[in-house]
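All remarks here apply to the structure that follows.
One protein chain omitted, others in place.
Just so it is clear, A, B and C label the chains in written order, and each chain counts residues from 1 on its own.
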Amino acid sequence: MTALTVENVSKNFGGVAALKDISLDVQEGERRVLLGPNGAGKTTLFHTISGNVVPSAGRIALFGLDITRLRPDRRARLGLARTFQITNLFPRLTALDSVLLALGGASGRGMQLIRPLSSYRSLYGEAQQVLDRWGLAATARRIVRTLSYGEQRQLEIALALAGKPRLLLLDEPTAGLSPAETRRVVAMVHELPRDMTIVMIEHDMDVAFELADRIAVMHLGRLIAEGDEAAIRANKQVTEIYLGAE
Amino acid sequence: MTVRIWSLAGALAVLALLIALPDVVRGYYVALATKMLIFALFAMSLDLLLGYTGLASLGHATYFGVAAYTVALLVVRAGVNSATAFPAALAAATVTGVLFAPLALRARGSYFLMITFALAQVVWSIAFGWRSLTNGDDGMPNVVRPDFGWSLDNTVSFYHFVLATVGVAALLLAAIANSPFGRALRGIRESESRMQALGYDVWRYQYVAFVLSAFFAGIAGALYAYYNRFVGPEYLNVVQSAEALIMVILGGAGTLLGPAIGAALIVYLEDFVSSMTEHWVLVLGIIYVLVTLFAPRGLIGLVVEFRQRRAAK
Amino acid sequence: MPAQGAGAGAIADRRGRGCSMIWVIQTLNGVAFGMLLFLLAAGLSLIYGLMKILNLTHGSFYLVGGYIGLTVMRLTGSFVLALIAAAVAIALVGAAIERFFLRRFHLDELPQTLLTFGFLFIFADLSLWIWGGNPLMLNEPQIFARSVPMGDYAYPVYRLFLIAVGLAVAGALWWFQEHTRLGTMLRAGVDDAEIARALGINVSLLFTLVFAVGAALAALAGVLAGPVLSLYPGADFEVLILAFVVVIVGGLGSLRGALVGALLVGILDNFGKAYFPEFALFTVFVPMAVILVVRPTGLFGRR
Partner (left out) sequence: MMSENTVPFDLTIAPHADEGPARRCGLRAIATAGVAALLFAVPSLAARAAEPIKIGILVPLSGNFAVNGQQTLTGLKMYFDKVGNKAGGHPLELFVEDTQGKPDVAVTKARKLVQGDGVAVLTGVVTSGAAIALNAFSRDNKEPLVLSGDAGADELTMPGPLVNPYLVRTSQNGRMVAAVGADWAYKKGWRKVAMIGSDYAGGVDVNFAFAQAFCRLGGKVTQAEWPPIDTPDFGPYLTTLDRNVDAVVTFEPGADGLRLARQYSDFGLKGKLPVLDLYAGLVYEPNLPQLGAATLGMYSALFYSPMLKTPENERFVAEFQKRMHSLPANEGPNGYVGAHAIVDAINALHGDLSDKMKFIAALKAIKFDSPKGEISLDKYGQVIQSMYIRQVEMVDGQPANVPIATYKNVDQFWPYTEAEFASFKYTYKDSKNSLTDCARLLAKN
């Protein structure tokens, strides 16, 4: 089954075209990496998929369901989760509280007005498990603002995973991390269940080739190449634009 | 766990002290304490919006004033029983919130502040200008206090009535703050986009918070109409809204207890300092500046910081 | 001649008097008032745009500036000296407030609000202490202390002078923003403080400078408004509210927005009061509410 369909999507910002006629199909369980230099439009494409930006033209479908005009939170409840390129966490909450929020969003229990959250024992257990699983157990009671950058990037991913999404969008999960931290994140992704579909923006070529089933390359708002590692390595245009630039 | 026991014991001690207050201090201070309680609730209601949801409103006096005016109009103009007017006032404040929230929530940050302010000014203008109904700036005297079988005309019994009402409202607010809904509001305050990505319908949460906040402000407003036995357009004024904001910030936004303390402190200081010197405005101004410098997260923020620092050691 | 052309006394007739001169006068009134608003709002808007500070002390800069100008004017008799003294004194006060207080809470909204509110209180009481509670009227310079005939009416020359000053300041600010290095930095800073820093701009100095200039503009407005609006306790808050309205209508952080907003508010208020007097209480706030509901970021504002 096709997990994600992007059909002829374009986006203009005040006359400047950020996305030009992008079409993309991602199969269920596939690991897809988006490559491309800065300004290629990768993050904008992510925004149109997650619903933060409404495309000027084109259509987006999630597991066969048209989501082009849905709000981000509706898409999230359909099983789509994402991380942000610039860390987007809850700076003044604890790591545990953050995960609790992530679990609550998926469960739709957020509109409970009176019963204290602390009485939802099972939820707490689940949240602690999420943190344990992704090596963040020690951070549970710490205020997010005080976590190290690497821990914050890990928490980004943990939050996205808490709701057990079917499609996960990772926006440069390893950007700015030390080699050791990068390896930890790569391991994290490797451990994810194989039926989870992942689309990921990545600058680090080694990481990209290690994780990807297929790779798509963007340049100046266009999709210029698609294929597996070998096909991309062989693609002349990609070598010129992207690899050459490194 | 010991912390929890201690805070429970502390809360009970404070409650006992509040109940026994009329036996300890003389009449005037009981009345002043009543006013402190009412404004504590007003500030806490705004805290739900400002401190928890991250929406700074400069029009919160609207809901306070609409409730107060509803009580006065029903009691003085329509001759409705004063106790019946109370739920009607809460309904009026809530409905105003229901109507204004969609307009205000079109914007965020400083623009939200401005829209709430603009809407509040319109309501103030109506209360001020519709003389045949509201008496304009002369205000409406002769508001009767409700009678639930025992008279509230006495300072002490009215104090206990307000204490009970504000107490229940504060418990409700605390429950909301600690419910999954309240936690979600904090998440929204910290990052709207992240909450959306997690599947929260952010707008709906903000809407409900806005309306709840209007409802609780309405309780405070209705109580204030009973307290003074009159209403005037000052209740709806931007000065009143600004004062509520300052109470919240001074005490510590997002803590409920902080804004309550901030409100009580400002009510007390305005009364106390203005009896000592006509330059009480200057004194209050200096206090605000000093508090900002030494406790930028509000008075409660000092305590929290202290605790965190000790925990870190 | 308008008065003769009008039917004797009938109000509907008088309001509908199809006389162009009244329209000219009303427009001039609106523009003159709008120019005062522009001087006030420009600083407020720039300070917000660059530092994201909603400066509640801005009205105090206006009032105290006006009072300083009045004192200098009464001591020396020179209007120009009054303007200079007020602008310089308030610029220094503004710079000090930015440097020693607001700076510590950069981008931290709540403490900044409490701080500027505290200063609003402090200045309000100090000026009541120093200048007393009676409304005080500043005298305009002798050359402008007359009226020119306009049809059946007379129009005060000083208001024409206000329009000229407002246009000159708007022009100067525009030139500064477009054609000087500092102006470029300012625009970059308004767009994105990070970019500004990356460009090697001394953001810290820029902040102080902009805050001081904004404060000085408010002080100028205070002195210039003195002969028309007079100075009195409470004026600080009144003009703060009006300046708020202007920047909301125009959009925060935009010089063009401040100018258009100021003219719009000035003219709407004037014609509203003249032709729909029964809605005089609403002439300012209802248009503002409508604009905000339709366009929540004002006419020229960005998110």
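Convention: a residue touches a chain if its C-beta (ideal position, glycine included) is under 8 Å from a C-beta of that chain, and two chains touch if they have at least 3 such contacts.
None of the values given here were measured: they were computed from a predicted structure.
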**Study point:** Displayed chains contacted by the hidden chain, counting the whole assembly
**Key:** B, C
Review point. Out of C:77, C:133 or C:171, which touches the unshown chain?
Key: C:133
Revision key, fill the gap. Contact residues on subunit C toward the hidden chain run 3, 6, 8-9, 11, 14-15, 22, 25-26, 29, 33, 125, 128, 132-137, 147, 149, 152-156, 158-159, 227-230, 232-235, 238, 242, 269-271, 273-275, 277-278, 280-281
Study note, to complete from the structure: Had the left-out chain been drawn, it would touch subunit B at residues 24-29, 31-32, 35, 128-129, 131-132, 135-139, 141-142, 153, 155, 224, 228-230, 232, 234-235, 265, 268-272, 274-281, 287, 291, 294, 299
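Assume only the chains that are shown with their structure count from here on.
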Revision key, fill the gap. A correct list of chains touching both subunit B and subunit C reads none
Point to revise | Geometric centre distance via CA averages, subunit C-subunit B, whole Å | key: 33
Exercise for review: Could you put a whole-Å number on the gap between the CA centroids of subunit A and subunit C?
Suggested key: 48
Point to revise | Residue ranges of subunit A in contact with subunit B within the complex | key: 50-52, 71-74, 76-77, 81-82, 84, 88-93, 97-98, 100-102, 104-106, 108-118, 120, 143, 159-160, 163
Practice item. Could you pull out which subunit B residues touch subunit C in their complex? Key: 56, 103, 106-108, 110-111, 113-115, 117-119, 121-122, 125, 128-129, 238-239, 242, 245-246, 249-250, 253, 279, 281-282, 284-289, 291-293, 296-298
Revision key, fill the gap. Subunit A partner, complex, touching residues on subunit B are 172, 175-176, 178-184, 186-187, 190-191, 193-202, 205, 208, 308
